[in-house]
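Take this structure first; my questions come after.
Note that one protein chain is taken out, while the other chains of the complex remain in position.
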Amino acid sequence: MWPPGPRGQPRRVAPTIMNDTLLTVENLKTYFFTERGVFKSVDDVSFTVPRGKTVGIVGESGSGKSVTALSILRLVSAPGKIVGGRVMVSCRGVLQYAPTGTVDLLTLEESEMRRFRGGKIAMIFQEPMTSLNPVFTIGDQIEEAVALHQKELNEAQRWEQVLEVLRLVRIPDPERAARSYPHELSGGMRQRAMIAIALGCRPEILIADEPTTALDVTVQAQVLELLRELRERLGMSLILITHDLGVVAEQADEVIVMYAGKIVEQGTVRQIFSHPRHPYTRALLEALPTFHTTGRLRTIPGSVPSLAALPRGCSFQERCDRVQQRCREEDPELMVMGEGQVARCFFPEL
Amino acid sequence: MGVYLFKRLLLIIPTFLGITLITFLIIQMAPGSPVSLKIQQMGGEGIRTETVSKAVIEQTKKLYGLDQPIHVQYLQWIKRLATFNFGDSYKDHRPVLTKIREALPVTLLLNFISIFLIYLISIPLGIFSALKSRTLLDQAVTVILFILYSLPSFWVAMILIIYLGGGEYLNLFPVAGISSQGVGELTRWGQFGNVLWHLVLPIIVLTYGGFAFLARLSRAQLLEVIRQDYIRTARAKGLSESAVILKHALRNSLIPLITLSGTLLPAMIGGSVVVEQIFSIPGMGKLGFEAVLSRDYPTVMAIAAIEALLTLVGILVSDLMYVWVDPRISFEGM
Partner (left out) sequence: MGTKHESYWRQVWRQFQRDKLAVVGLIFVLSLFLVAFAAPWIARYSPTAYDLNAILLSPSMHHWLGTDAQGRDVFARMVFGTRVSLSVGFVAVVLYVAIGIFLGALAGYFGGWVDMVISRMIEVMICFPTFFLILTVLAFVGPSLYNIMVVIGLTSWPGIARLVRGEFFKLRGQDFVLASRVIGAGSLRIIFRHILPNGLAPVLVSSTFGVASAILVESGLSFLGFGVQPPTPSWGEILSQSRDFMDIAWWLAIFPGAAIFLTVTAYNLVGEGLRDAIDPRLKI
């Protein structure tokens, strides 16, 4: 009943919209095939993004959080490859043959996928310095997005839209900013311009990959505040990827903690911060500076193991202070710890 | 921009004087003078310089101003340069300027066509190769370009002459000069075609090396640019792959290729000595080569000066083009 997908395999299209869920990632696996072996950057990751909420994905570099985000948009480049899983998203207003219902992005033709990229799901990146094309003006780069996803607008209307999103992201003097080149703006303004490009696509979901890491501390707070405000005002969902639990505490509704390509803990922001179950989450929290911190901050000993040569059993065993014989033999599954909270640990914190 | 240009033009002067001074010193300090060569020519072969009377030598020296100290000679040369007077050739006593007026257009024609062809072929090929990166086709192109890059031009010229220029095999193209005898009787288009027909082989020889170089460069550039973050941003917007490449990647990767064109012309003119010599093309390279052989000081100096000036202007043009194609670079910063 649905037109066949790439290479004749049927597109996975579910007839009903999941209740208040915009995006469902199921068993996503993205591997990198290199000369030194297969790196399982994203290994069996599942989560959902509710409408109008912020999902925070936390982890150290190499934990697979950015690759997860890129996989959702199918922007993983060689030698990386999505080898399994589903990314279900509502196709309302995007695909004519499926006016309602949801579709698995991983089964779409590239040309169909492009209409979701930006249009349904937009993404902003870590380095506003290098993520903007240096030879085009900010206005041109926003207009390009507008033209792609709002085809009904004429040139004048598009330009009005450009100024509109620049106003939305609170760039002073939008007219002038639109005519500026990226190098003429400060770091914070560049990141606002990045957000404006994303908004120019009118997305329902915004993925922000470490949006503030490259910015000064004071500017960080402003950009985060702006993201929160835009989410509320435009009714978007936000996937916020960061290594900073502090950012998550302020912004997120749901939290996903990743380690070595896998989700190790997942729950509401309250659960994660008041009752962390996985030793890694707890260690991350203890490494977080607070007003009450006295003396030295705790650090997590060791580093993320190589994804090409993970140990047998739990990936966190080498750095865990609660490690037991069983952890060295068996890889734990995600286990339900309470209402909506799961953790990948045999011996969770109580 | 006016101030910048003025400053840059001023800076050309000391560099230009440096180059010509060094050339002047090399020529003047080298053992053996044009006088002995001249006297040999006058007296026919077999006459040894030592047997010619001192008076004759002095007389000849005076005739060419060679009896003056070096610095005076150089200053006189500079003074005459200001009025575009390069003096008369020692060889045939024609004004050097006239000889250059005949030779320069030939060389310019040859090199402009070559540069045009180089850009026309190499950039699309480089892009194509980069887009097909790591495929068999890309590897084949890479190998071919690498081979072209290392082929000595004079050897290629000879092989072309042997196989295409009426040696042992095909006789498709003429191998000497830039037009046939009696070309004046042809129509305007006929003359044009005749010249082009003569230029085919020399242009192939002049082109393939630069073409391989530029194609390799544009491939590497595009591969470098494709890895940049802003390309990912463009893809994340939902742009088609062709728009990503042709709009976002190409514009950035072209920057160094475009700016290179300013220095390409002088570099190629410098390299056309061999080609012009082999194909008997009456251009700057051949003129220079013959002037060097016959120790024709005024001509050698004039050619060195013109080539240096072309190089300096080429570098300036390159820098100006940078400002033109790359918004990150402005005149204020330079």
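Labels A and B are assigned to the chains in the order they are written; within every chain, residues are numbered from 1.
We adopt the following convention: contacts are C-beta pairs under 8 Å (C-beta built on N, C-alpha and C of every residue); 3 or more make two chains touch, one makes a residue touch a chain.
No experiment lies behind these values; they were computed from the predicted model shown.
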- Where does the absent chain touch, in terms of which shown chains it meets? B
- Note on the structure: The listed residue (B:177, B:270 or B:327) that touches the chain absent from the view is B:270
- Sort through B:161, B:205, B:239 or B:281 and give me the one touching the missing partner chain. B:161
- Check each of B:225, B:254 or B:312 against the chain that is not shown and name the one that touches it. B:312
- chain B residues that touch the omitted chain in the full complex: 14-15, 18-19, 22-23, 26-27, 30-32, 146-147, 149-155, 158-159, 161-162, 167-168, 220, 266, 269-271, 273-274, 277, 288-289, 292-293, 295, 300, 303-304, 307-308, 311-312, 315
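One rule holds for everything that comes next: only the chains that are shown with their structure count from here on.
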- Centre-to-centre distance between chain B and chain A (centres being mean Cα positions), rounded to whole Å: 54
- chain A residues touching chain B - in the complex, by the definition given at the top: 73, 75, 110-111, 114-119, 122-123, 125, 127, 130-136, 144-145, 148-149, 181, 183, 194, 197, 201
- Touch list for chain B against partner chain A, complex: 228-230, 232-241, 248, 251-252, 255, 325-328
